Structures are given as C-alpha cells and as structure tokens.
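Omission of a single protein chain aside, the complex is shown with its protein chains in their original locations.
All chains are identified by letter, namely A, B, C and D, in their written order; residue positions are counted from 1 within each chain.
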Amino acid sequence: MGSDIFEVSVNFLKMIVIFLMMVQLVPLLVWVERRGSAFIQNRLGPNRVGPLGLMQLLADAVKFLTKEEFVPAKGYRFLFYTAPVIALIPAALAFGAIPLSAPIRVEAFEWLGRNWGPYTFAFQSYEIGIGIVFVLGASSLAAYALLLAGYGSNNKYSLFGALRASAQTISYELALGLSLVGVLLLFNSFQFSEIVAQQAGPMSFQFLGKQVTVPFLPNWGFFYQPLGAVLLFTAFFAESNRLPFDLPEAEGELVAGYHTEYGGFKMNMFYIGEYGHMMVASALMTTFYFGGYTIYPWLTQESVSSWFSQFTPTQASLLTALVLHLVFMAKVLLFLWIFVWVRWTLPRFRYDQLMDLGWKTMLPWALGNTIVTAIVILIMRTNWSGQ
Amino acid sequence: MSQLLPVVVLAIFVATFGLLLMFLASLFGAKGKKSATKLSSYECGVEVAASPTTKIPIKFYLTAILFILFDIEIIFMYPWALAYGDFIEAGLGIYISGAMAVFLAIFIFGLFWEIKSRALEWE
Amino acid sequence: MMSLGPAMFYVFAAILVFFALSVIMSPNPVHSALYLVLTMISLAGVYFHLNAQFIAGVQLIVYAGAVMVLFVMVIMLFDIKQELRAFTKGLISGALKVASAAFVAGYLIGTFKDVSVGSQSASLAGNTDITKELALMLYSKYVLAFEVLGLLLLVVAVGAVAVSRVKGGTHAKH
Amino acid sequence: MPSIESLNQIGLNHYLALSAIIFSFGMIGVLMRKNVIVMLMSIELMLNAVNLSFIAFSNFTANLNGQIMVFFVMTIAAAEAGVGLAIAVMIYKKFKEINIRYFEQLRG
Partner (left out) sequence: MDQNSLLFAILLGAPLVGFFINGLNFRSHNSKLSGSIATGAAIISFIAAALLVKELIHLPPEARQIKSSFFSWMAVGDFSVDAAFLVDAISAIMILVITGVGSLIHLFSVGYMAHDEKPAKYFAYLNLFLFNMLLLVLGDNLLVMFVGWEGVGLCSYLLIGFWYTDPAKAAAGMKAFITNRIGDAGFLIGIFILFLTFGTVTFTDLLSRLPSVAEVGWTGPITLASLALFIGATGKSAQMPLYVWLPDAMAGPTPVSALIHAATMVTAGVYMIVRLSGLFVLAPNAMLVVACVGAFTALFAATIGLTQWDIKKVLAYSTVSQLGYMFLAAGVGAFGAAMFHLMTHAFFKALMFLGSGSVIHAMHEEQDIRKMGGLRKQMPITHATFFVGWLAIIGFPMLSGFMSKDEILWKSYSSSAGHPLLWFVGVVAAACTSFYMTRLMALTFWGGSRVPKETHPHESPPTMTIPLIVLGILSLVGGWIGIPHVIGALIPGHPENYLEHWLAPALATVPMEEGSSILEFSLMGISVSLAAIAAWFAFDFYVVHPERPKAVAAWFGRFYEAVSNKYWVDEIYQARIIQPIVDGSKALWAYVDVGFVDRLTYFASDVVLGAGGMLRSMQNGRTQQYALYIALGLAITIYWVLVG
C-alpha cells in the first residue's frame, strides 16, 4: 500500500473517498432516475422536499433508517443478514480497480522535519496488473448476494427470483466476457491505465503493416469495436438486472424477486449494489471504448497541465487530475443517464426472450465480433512485405 | 502482496460499512410488535402453501453447467487475445490464428449444437 | 511493507485452514458450499501473492464465479437442510479414514521440510509480464492440450444435455 | 524442530505444507461425508490444494509450466463438477435424497 506512513494514509484515504463517492452517487442517481422518469413520462416527479426535490434523498435515507428490522420466521438469519453486505462488495472492489483520472505526481517535500516523497498516486483505489480479469472476477461474485438473499429469505418468490437473477447474470456474463476479447485483441493489455494510454492522441492504426493516422478523430476503442461496445453495454444491463432485463423482480409474477422479504436499509444496500454495478459498467464503457479520462481531439493531458503552469508541479498535477477526472465523470454520467433513459423507454423482456437474446443472439454476435476482429487485426498488423 | 493488500482492506472496510449501516438501522428502526403473521413468509397475503423449493425447474441447473463450460472456453481466449499482438509481431500470426480457429470451431460447433438440440429453450 | 510477508502468509494460511475445515465439518451443505467459496477466494489471494495473477483471476471467475455458483444453485434447488447425520457410520472405518488422511498429510509435510528449492531467489518475481509468457507457452508448447481441452469441454456440454434427456434424467418429463 | 528463522522465511515448504493440510481435509471430506454434493466439494478442495502446490512450485522454481497445469486442472475440475452434479441430480430425482449410498444402486 505504500512505503511510508504518508503514502499509506493517502492511499487508504483515497480508497475510502472513492468508495464513499460511489455510495454517495447512489441517492443522486435515484433522484436522477425519478426526475428523469418523470420527465420522460411527462410528469413532475419529486419536487417538494428542497430545491428540485433534491432533499428527497435525505428524507429517504431517514425513512430507510427508521424502518422496522425483522427476519422472516422461516428465514436463515445469518444468510439473510450477510446477503446485503455481500451485495456491496463486488461492485466496490471492481470500481476501485478502475482509474478515474491521470495519476497524481507529488514532488519530494519536507514536512514535520522529514523528507517525504516523491510519490505517484494513481487516481484509483488500487492498481492491479490484471485489471480486466480482476474486475470480471470480482463482479462474477455478485451472483452470491442474489442467491444468498433468495435462499436466506426462504420464500418461494425470493428463491425463484434469485435463481432467475443468477441464471440471467451468468448467461450474460458469457456475452460480456466474449465481447471483452475484442477489447483485449485491440489493446493487448489487461491494465486499464495502459488501455487508456493507448486511446490518447489522434486516431492511429496499422494498415497492412503501415501506420495510418486520422488527425481529426480520437483514438477511441469505439471506432474499432462498435459492435463489441453495443454488446458489452447490453450485457451490462443484464448483469446489473436493470430494465429491460429486470426479470428477477418482475412484479406480476415474482413480487419483488430476491429482495421480497427485505426492507429498510438492507434493501437499500441491494440498491447500492445495483447502482454500483451500473457505475462500474459506465466506467468500463468509458475506459474501453471512449478514451477513459482522455479528452482528445480538443485537449491533451499536456495542454491541460499547461494551464496550471503557474502552480507548483504537485499542484499542477493535482489540478490536471481533477480536470481529467471531471471529464471522466462526465462520460460516466452520460452512460448512467442512458441506463435511466433505457429503463423508461424499453419494455421488459419475457424470460425466454431474455435467455434467447443472451445465448442465441448476443453470444453468436460476440463470437462473430471476436473472429472478425482477430482476422482484421491479423491482416492489418502482419508485416506482409516480409521485412 | 503489496498489490493485494488494498483489495483486502477495501473489502473489509466495505463489509464493516455495510454491517455498520445495518446496525444503525436496527438501532434507529421502529420497534414494532413481532407477530406470527408479520414474520411469516410473504405470499401475497395468503397462508404459506408449500415449501419454496417444491416446483423449481431444474432448467436453471443445465444453464449453469453450460455457462461454466462456455465460460472456461472464453477464459481460454483471454491469454490468446493478450498475446495476439506479440504473436503477430513475431511472425506467428497465421499460426496463432490457426490454433485458435480450431478451438473456436469446437466452440462454435458446441454452441450451435446446444442451440439446435433445444437445450437452451425456455418455454 | 515487505515485512508483512510472513504475517500475511500465516494469516492466509490460518484462514484457509479454517475455511477448509469448515467445508468438511459443517453439517449444512449450504454452509459448506459458502465456506468453499471463501476458501477459493482466499486461495486466489495466495495465487496472486505467488505471482500467478492471471491464474488468481481465473480462479475467481471460474471457481468462485462459476463452479461454485453451480454448486450453490443445485443445493438450493434440492432444498437440502441441515443434515442429521452428515458423516458415514462406522467408528473403525472412520478412524481408519481420518488416520490415513492424517498419515498422508503428515508424511507430506514431514518430507517437504527437506525440499531445498525454497529459495526466494529463483522466484518469478523478476518476470515482468507473466501472463504474456503464460500465453506464449500455452499456445505453443501446450497447444495440443489446449485444443484437446476444448474438445473435452464440448463433450461435457453434449453429455450434460444428453444426461438431461435420458429416461430418468435430470430433465425427463415425469 | 523448525527454527524461528524457518518460520519467518516463507519458502516453498510452507506452501507445500499448507497444500498438504488442505488436501488431507479434502480427503477426509470425500471419505466421510454422506452427501454426494459435499463429497464433490471436497474433491474440489483436494484439486485446489494440488493447484496451490503447483503454483508454489511454479513461483519458487521460476517455471511457468505449473501455472499452465493449474489452468488445465481448473478446466477439468469444472467439467468434473458439471458431470458429477448431473449424476447427483439424477440420484436426487430418483431417491429424493443425495446420499452416497444410493450410488450402490447404479448399474451400467
């Protein structure tokens, strides 16, 4: 975590701040969701508590906090209580591995009569060499929260919802994993920072072994992997059990799915998990296909840091990182808005349609995407002249 | 371990955070009377008729098995995708593509067999 | 923070031993399965520590995220409750079983004390991109095994469907 | 008697010992549990123990063959779990219980 006390504490704080940021985004998103749905459906939405209904969030939190606590008599107490906690962890762990901005460089300085630094702090909770695999692995654990909730409630709706949810999650995990192969083929790296770095600058690729540059377009993965991006985004919808894939909680048949028996803050934690998944999904989409925190063609990281040339290098680095972080967050929020938008636009699938879409449509398309990508990359990058 | 430690710390922190929230909720939560009806499983207001696991299609289980198998095949493609560029640079692009083509042929055959054999049908 | 090394190892070892023991001791199969999940996640941590980052990720995805989901799912489908008699009968054979297992473990541990390849000097740590190295080996030296495993998975997939179809199979109509 | 130094210097031996212990736990599980599913889980435990020793050897001898082997073992373990559970499900459908003693009834 670091070599001395300063680095360790900064890293620890950073981790917690990022986690809390994620948690704090949830009520905001709920508000966006409610206002957004009202906007789409030509209603008003919450607007009584505070300006634009923003204080509604606080009111909700208080309401959640004061709900009565109980476990169904037939439920398994331990599992019933662990499930919501487990729901939080995968999303938090996955989100922590994604770089939210350029790293901050802190020059050596003197403080409390000691020499500190220099340090480099990555703008993420932790840097993991096998980033993509780690994120996949962490989010594949999310199925347990659902299963435990369903089993712990010992209610037929819960159990059925949990099984549905986990079957759906794992089915779409295939399409998800397979569309990531296209990304890997393109960038040949598991590391997010490396992937982002490769997307900086103008569009540039190898054409039959020669380098070709298109100066007016950014070098974003989306231009190379449009199909993969669409597939991945769709799979994320299903992974986070969002509409149009929210079959596990189809009211007509399953009441509220795996969290039928949950109420109060425990229920809220499932929501945090779900929104956490959405955030991870948006962050991954941004990182893989939309250049992460880079903002070319208008600005590069260097030009941003040149704005702050009157500050010390440490401050400049910090400010640059913040600006880039805002850029990143703007992109992420765009995707989160799409999540909301889609939810209130598309109708829900039937379960067989959902499974058919996952296995018989998306998986073959993702396979095709992989094959075509591999062939194109092979043709483009091979040095055919033989020198 | 230095890469792993923060992950462990974060996981522990998140778990503590969640437990703390639940503890707070139970502290501030309303203390209502617990009656047998309140604590019974939710069944849209009627008496619980049967055990939850009586009528669950085993279909889910087949989906899970197929998922595992395809998941591993996909995982096998990750190192390939990772090293693809290196292989091409080393002039072995055709070779690595051929090796994967055989694997993919098996994969595709399996997938279409499953589709054709209606193992993935949900009625 | 390298001084954390041995401490981390003992912590992980203790966790692993505890979880593994719980897997076989817990009378409730659901708990067993969950302990096994925890064992596998901890093992992924150990793999990570041993410079097998990719394998650790695969452990998470495949074992913890797929195989164990299947186990948990099946247990939930069957509604298996706490077992009254989780262990087999027979005092003598039980003792024999524990003894043989303990014997194996004891001898293995005893002999491993003499293994001399334990020097950290020859570790993989210096190797920068292990996953790429892994890929290079997997698709050149082990390419045949790789293809055969693809075939094996196909056979199992077909077999699972076939088992579900036969009379009295998992999906047979009543 | 292991010296303090050998306790502090974590080497291959420690991992192998850990692996042996987990392996023997798995073995006891296979030998003594009645529930087929728990037995299968114990087998997974044994496989994991072996994987741990592979990884440890791989790390301490700077040789990646071990990691590849683990990769293969995982694949085969997954296949094994799939088939094993299929059999368990069939047993359950027939006897409404998953006890290993019903395996005595299997005839091919």
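In this text, contacts are C-beta pairs under 8 Å (C-beta built on N, C-alpha and C of every residue); 3 or more make two chains touch, one makes a residue touch a chain.
As the structure is a prediction and not an experimental result, all values here were calculated from the model.
Every shown chain touched by the omitted chain in the complete complex is listed here: B, C, D. Mapped onto subunit D, the footprint of the missing chain covers residues 27, 30-32, 39, 100-101, 103-106. By the touch criterion stated above, the residues of subunit B touching the omitted chain are 94-95, 98. Think of the hidden chain as still there; on subunit C it touches residues 88, 93, 96-97, 100-101, 103-104, 107-108, 110-111, 140, 143-144.
Going forward, only the chains that are shown with their structure count from here on.
Using CA-based centroids throughout, the chain positioned farthest away from subunit A is D. By count of C-beta pairs in contact, C-D exceeds the other of the chain pairs C-D and B-C. Computed from the mean C-alpha positions, the centre of subunit A lies at a distance of 16 Å from the centre of subunit B.
Residue numbers of subunit A whose C-beta contacts span two or more other chains: 1, 128-129, 133, 159, 163, 166, 170, 173, 177, 190.
Touching two or more other chains at once are residues 74-75, 78-79, 81-82, 85-86, 89 of subunit D. Pairs of chains in mutual contact: A-B, A-C, B-C, B-D, C-D.
Within the complex formed with subunit C, the subunit D residues making contact are 2, 7-18, 20-29, 31-35, 37-38, 40-42, 44-45, 48, 51-52, 55-62, 64-65, 67-68, 70-72, 74-79, 81-83, 85-90, 92-94, 98, 100.
Residues of subunit B touching subunit A in their complex: 2-3, 5-7, 9-11, 13-15, 17-19, 21-22, 24-26, 28-32, 34, 36, 38-44, 48, 50, 52-54, 56, 60, 63-64, 67, 70-71, 74-75, 77-78, 81-86, 88-89, 91, 93-94, 97, 100, 104, 107-108, 111, 114-115, 120-123. Those residues of subunit C that touch subunit D in the shared complex are 5-6, 9, 13, 16-17, 20-21, 23-24, 29, 32-33, 36, 39-40, 43, 46-47, 50-52, 54-55, 58-59, 62-63, 66-67, 70-71, 74-75, 78, 80, 83, 85-88, 94, 97-98, 100-102, 104-105, 108-109, 112-113, 115, 117-120, 122-124, 127, 130, 133-134, 137-138, 142, 145, 149, 152-153, 156, 159-160, 163-164, 168-170, 172.
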